[in-house]
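Other chains dropped; remaining ones untouched in position.
To keep things simple, chains are lettered A, B, C and D as they appear, and every chain counts its residues starting from 1.
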Amino acid sequence: MERRWNVYLSGEIHSDWRERIPAGITAASLPVDVSAPVTDHSASDEAGVRILGQESDGFWKDHKGAQVNAIRTRTLIRHADVVVVRFGDKYRQWNAAFDAGFSAALGKPLIILHDQDLTHALKEVDAAALAVAERPEQVVELLTYVIEGRL
Amino acid sequence: MERRWNVYLSGEIHSDWRERIPAGITAASLPVDVSAPVTDHSASDEAGVRILGQESDGFWKDHKGAQVNAIRTRTLIRHADVVVVRFGDKYRQWNAAFDAGFSAALGKPLIILHDQDLTHALKEVDAAALAVAERPEQVVELLTYVIEGRL
Amino acid sequence: MERRWNVYLSGEIHSDWRERIPAGITAASLPVDVSAPVTDHSASDEAGVRILGQESDGFWKDHKGAQVNAIRTRTLIRHADVVVVRFGDKYRQWNAAFDAGFSAALGKPLIILHDQDLTHALKEVDAAALAVAERPEQVVELLTYVIEGRL
Amino acid sequence: MERRWNVYLSGEIHSDWRERIPAGITAASLPVDVSAPVTDHSASDEAGVRILGQESDGFWKDHKGAQVNAIRTRTLIRHADVVVVRFGDKYRQWNAAFDAGFSAALGKPLIILHDQDLTHALKEVDAAALAVAERPEQVVELLTYVIEGRL
């Protein structure tokens, strides 16, 4: 009976990394189930008020939305075997760093993905990781090695 | 392999909300398993003494019954991914608030369901929730969004 | 070196029970430190908006206030050795039942205090308690016995 | 015997907020012990290589330094009753968001401090907080209320 691994993909939503990792997993036939936050940006922003009622104050609109999204993200992180967090060069992505800290405190193995020029800014996050990579394909190689023992 | 979500429905037993949520889940084809306390009021009251022996003192009759019910409720709450608690306008429903506190301490995402006129009385409970809604259909919409990412 | 016990008093704020327990503790010279939520009702309601900014919507006013109060209550409950929760005959007191559930999930010994006519309504809460009493003096007697071994 | 509270101040190091909070605590005579990361920027960057040996590669220099700092920060966060995290308008401050996530997963009450224009970017972090404030003086007022019950 083959054990399946749960891998959660947190962070940057403006590049195609979240498609390339599952594509690589499929190509490598790895026993991995991938999960992620809702990456439809406007759905994610609107979910709170659309379902639970409009807010005139932007703070509470954001609050409602972020808490609804947290139902998903915290549940999936708690069920993950490995958490991958990618940081891009745009936006502040504090939610990505929050997820990394949350996962670290739960003892989840962390893989961090970012370009080299973010190294200094991400040093505290990288310091909590078991692997720091630059390209999504490296994550697939890591999973292939970690799960199947193949390089 | 699709992940299924366990959702526990705690609280009010005098309206049809506990039927409307599973109906909505089925209609939306969500991968959700719903659980709940025993909602047959007299069975719930009688279970302790019927199985374990009559009591002359009402306190101990209630005690036996409540502890037997706790075997079910605490087990199901511990296995739940999300706990939904509904408060109605009748009765004191202290067990609903107890379940909310119990779930909060375990780190379970909480959805609280109640009419607007209970807002002030429920403020401490709502403050521990990730979503506060009024109608059962909103819970289905929340689950649809949280699990499938669809608004 | 004498061990001191932390006892948290949650619940009803409309009778003098929270004064009678410390008075009894002092009279019995027990090594007990008592803590409690803020019991100044209007301060408790206003704290959120007074410190963090007004809200036009009552829901968010209550939310802010309840979360600020939770900083205190959750910290004190986590540090408590014993949690006492009193239910009175007025108001819904859902926060009291929430605190009882929260404490139960953390494994804290619970003492519940209420009049006999609330027995049926509180059966699930009582079922999680190690003692159910009616008068604050009984709590002092319990603490005297539990800590000093004197009846 | 008065209980003392441990409050950890994480985040932004380019304004004087970390002096204003202790000053306010002293002025209000609160029983609070404040802790914080090392805020001497160059010491913090150099600590790893200075003590453990130089590195030619910037990544490993940062890694060594960040891990040495983590000995301090993780220990102090674990011992904190309340964690305050401030975000400024400069730099990415991913370590601040990391600390917020780490603290949230440990169940620590979180107070987040930032200007209003960061509200949308910080919505996931704020959603995990029990209070969101703009000025350090509000943190002192929160602690005064939470600990002493005074508004």
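As a convention for this text, a residue touches a chain if its C-beta (ideal position, glycine included) is under 8 Å from a C-beta of that chain, and two chains touch if they have at least 3 such contacts.
Keep in mind the model is a prediction, meaning the values are calculated, not measured.
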| item | value |
| --- | --- |
| Copy count for the complete homomeric assembly [4 present here] | 8 |
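To be clear about the criterion, only the chains that are shown with their structure count from here on.
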| item | value |
| --- | --- |
| Equivalent interface positions on subunit B and subunit C, same or different at half | same |
| Degree value of the rotation bringing subunit C onto subunit D, based on Cα positions, nearest 5 | 90 |
| Between subunit B and subunit C, centroid-to-centroid distance (C-alpha), Å | 24 |
| Centroid distance [mean C-alpha coordinates] between subunit C and subunit A, Å | 40 |
| Whole-Å separation of chain centres (CA-atom averages), subunit B against subunit D | 37 |
| For subunit C, residues contacting two or more additional chains | 67, 70 |
| Residues on subunit C engaged by subunit B in the complex (per definition of touch) | 58-59, 62-63, 65-67, 69-70, 87, 91-106, 116, 119-128, 132 |
| In the complex with subunit C, residue positions of subunit D that touch it | 1, 3, 5, 81-82, 107, 109, 111, 129-133, 138, 141-142, 145-147, 149-151 |
| For the subunit A and subunit B complex, residues of the former touching the latter | 4, 6, 33, 35, 38-40, 43, 46-48, 50-52, 64, 67-68, 70-72, 74-75, 78-79 |
